[in-house]
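The complex appears here minus one protein chain, its other protein chains still in place.
In this document, chain identifiers A and B correspond to the written order of the chains, with residue numbering beginning at 1 in each.
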Amino acid sequence: MTYEEKLGRFNEHIALGGKVETQDWMPDDYRRGVLKFIEMHANSEIMGALPERECLPFAPSLQRKMSLAAKIQDEVGHAQLLYRVAEDLGKSREAMFVDLVQGRSKFHNVFHYPVHQWGDVAIIGWLIDGAALVTQAALLDSSYAPYTRVLKRICTEEQLHLRHGEDITLELASGTDAQREMFQEALNRWWLAIIHFFGPKSNVEKDLLLRWKVKTRTNEDLRQEFLDRYVPKIFELGFHFPTPTPHSSEDGHWLIKDEDIDWEPLNSIKKNEGPETERRLSNRRAIYEDHRWVREALSEPAVHAA
Amino acid sequence: MSEALASLLTALADDELILGHRHSEWTGFAPHIEEDVAFSSIAQDEIGHAAALYSLLAQRSGGDADGLALGRDAAAYRHAVLCERPNRDWAYTLARHWVYDTADAIRLEALHDTADEDLRALVTKMSREERYHLIHADAWIERVAAGPVEGRMKLEDGLKEAFEEALGLFEPIEHEEKAVHEGYLPLPSSELARRFRELAANKLDELGVQTEIYSRSDEAAEFVASSSGDLIASGDEHAESQPERARGLGGRSGHHSDEFQDLWDVMTSTYRNNPGATW
Partner (left out) sequence: MDVYEVFRRGGHKEPFEHCGSVIAPDSEMGLLMAKECFLRRREGEHLWLVRRTDIHSFKDESLLEIAADKSYRFAHAYRDVVKKRDKARERARELGETG
C-alpha cells in the first residue's frame, strides 16, 4: 500500500468515527500533533499544581489543608497519566520534562499568573477547573483512544474538584465581607486569563487536530458553553465581572464581544513570559537539576549490597 | 481533663501537623512524578492524624480542632524542632521521614497501652497508616543506600542532619512524670529514646551507613530537667552556667527556631486574619 492509500484509509477511518490505538498506523502529522497536544495537557496539569501548591501553606482549616493537598495530588496524578500516554507516542517523559523546565514547551496560560490569597483557590478550583472540565469533556470522544481512556478518569476527578472549588466559593460567598472580597478580588485578577484559557477563535480549515477529530469542538464553542454555565452562577452569588464583561443575549446566552477581549497579555504568555513563568519554571528546574541523583538511584541497579 | 493528657495530645498533634505541613510542600514538586502522588498521601495522613488528635483534645478541653491547629501563638506549639525544619532537598526529606516514622512507630507501639480509651482507639487507627509510612520510608532509604554514590552521600548527609535532632522527638513532654504516673504515657520518653536508638542503630548497620551518624545523638542522649524547666544535656560540665540546648531540643517546651516562626506566620495567616470566619 502506498503512503497515499494508507493516508486515505486513515482519513476515512477517522471520518467514520474510528479510533486510533498506539500501535496502529498513523500519519506522522497525526502522531506529532497528538503528542504535542497531550504533552501540553500534561505540562498544564503539572504546572497547574504550582499556583495551588503555593496556597496550600495558608489553608484556613485542617479539612481545607487536606482536601487542597488531595486536589493538587490529583492534578499531579493527571500529569502522570497524560505523560505516560504521550510517552508512548515516541518522546520520553524525561525529554518532555527537560523541555518543560528549560521553557521550551507550552502549558496553559492561566498557570503563568501569581496567587495572593485564599480567594485564588476558589477561582482556580471552581472556575479554572470548570473551564478545564468543559474542554476536557469535549475530548472524551477524541480519535486517539488511549487519550480518551485516561480522560475518563481525569474528568471524573475534575467533577470532584469542581465541587471542592464550588464549596470553597460558597463558604466565601456566604461568609464575612472580607471573605466575599477575597473571591471578588481574585475574580477581578483571573477573569481575563480564564477567557484567554479557551484561546482565540478556531481556524477550522487549518486546524489539523479538529480535522482528525483529536479535538472535537472549536474554542469559541467551548467558551460559550463555559459562559452560559458559570456566568449566571456568579451573578447569583452577587459578584460582578471586570472587563470583558459578559452580556446576556435575547436567546438566553451569555456573550463576550471579541473586541472586549484584550489579547495582548496572552501574546507574551505564549512566549513563556507570564508574570510567574520564570520563577515557577526556575524552581522546577532547580529541583530537577539538584535531584539527578534521585533519578539515578531509581534507575540504576544497586551498586552496594544492602 | 488531665493536664498530662492534654500535654501528650498536644505534642503528638503538633508533631503530625508540622511535619505534615512540611511534607505537603512537596506536593507538585517532588523529584519523581509517581512519588509526588505517593508522598502527598503521606502528608495528608499526617495532617489527618493531627486533626483527629486535636479533635480529641478539643472534645475534652473545649475549643475546636482548627482553633488548636491554627489559632495558637507560635510559642504554644509543642512539636519537636526536627518537624519544623525546611525540606531542604529530597535526601533530607527522606531521612527525616524515615527518622520520624521509625520514632513514631516506637511511640505508637507504647501508646497502644495508654490509659485513655479514646486515644487508644485513635492510636490503633493511626498505626495502620504509620505502618505504611515506615514501609515507604524503608523502601526509599534502602534503595538510595544501595544505589550510586552521589545519592548515598546525600542520604548520609541528610541522615546526619536528621539524627542530630532526632532526640527532640523524645524530649520529655510537659508534665511527663504525671503522664507516666497516670498511665497516659505508658513508657517514659527516655525509654522510648533508648528503643529508638537501638532500632535505628541496627537499621543503619544493616544499610552499611556510617556509624558516626548516630553516635552524635548518643552523646546527647540523656536529658534532665533543669530547675527552670528547660532541658539540658546531662554530662555537660557547663550546663548549669550555660544552659545551652543540644541541637533539636526545646520543642516540647515551646522553644522553636526562626524557621518555625516563618512557617507559623504563613500557616496561620488566613485563619488569624479572619476571626470568626468559617471556611
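FYI, a contact is a pair of C-beta atoms (placed from the backbone, for glycine too) under 8 Å apart; a residue touches a chain by one contact, two chains touch by 3 or more.
Treat the numbers as computed from the prediction; the structure is a model and nothing was measured.
Trainee: Check each of A:V34, A:M96, A:A173 or A:L209 against the chain that is not shown and name the one that touches it.
Mentor: A:A173
Trainee: Touching the absent chain in the whole complex: find that residue among B:M126, B:A145, B:L192 or B:V209.
Mentor: Selected residue, touching the omitted chain: B:M126.
Trainee: Against the chain that's been left off, what residues of chain A make contact? List them.
Mentor: Here the touching residues of chain A are 19, 21, 63, 66-67, 70, 145, 148-149, 152, 159-160, 163-164, 166-167, 169-171, 173-175, 180, 235-240.
Trainee: Need a quick check: the contact residues on chain B for the chain that isn't drawn.
Mentor: Chain B touches the missing chain through residues 44-45, 48-49, 52, 125-126, 128-129, 131-132, 135.
As a working rule, only the chains that are shown with their structure count from here on.
Trainee: Measuring from the mean C-alpha position of chain A to the mean C-alpha position of chain B, what distance in angstrom results?
Mentor: Going by mean C-alpha positions, chain A sits 37 Å from chain B.
Trainee: In the complex formed with chain A, which residues of chain B make contact?
Mentor: Residues 17, 21, 24-25, 27-29, 31-34, 36-37, 40-41, 43-44, 47-48, 50-51, 54, 65-66, 69-70, 89-91, 142-152, 154, 206-208, 263, 266-267, 269-271, 273-274, 276-279 of chain B touch chain A in their complex.
Trainee: So in the complex, which bits of chain A are touching chain B?
Mentor: Result: residues 46, 49-50, 52-53, 56-66, 69-70, 72-73, 75-77, 79-80, 83, 93, 117-118, 168, 171, 175-176, 178-179, 283-284, 287-288, 290-298, 300, 302-306 of chain A touch chain B.
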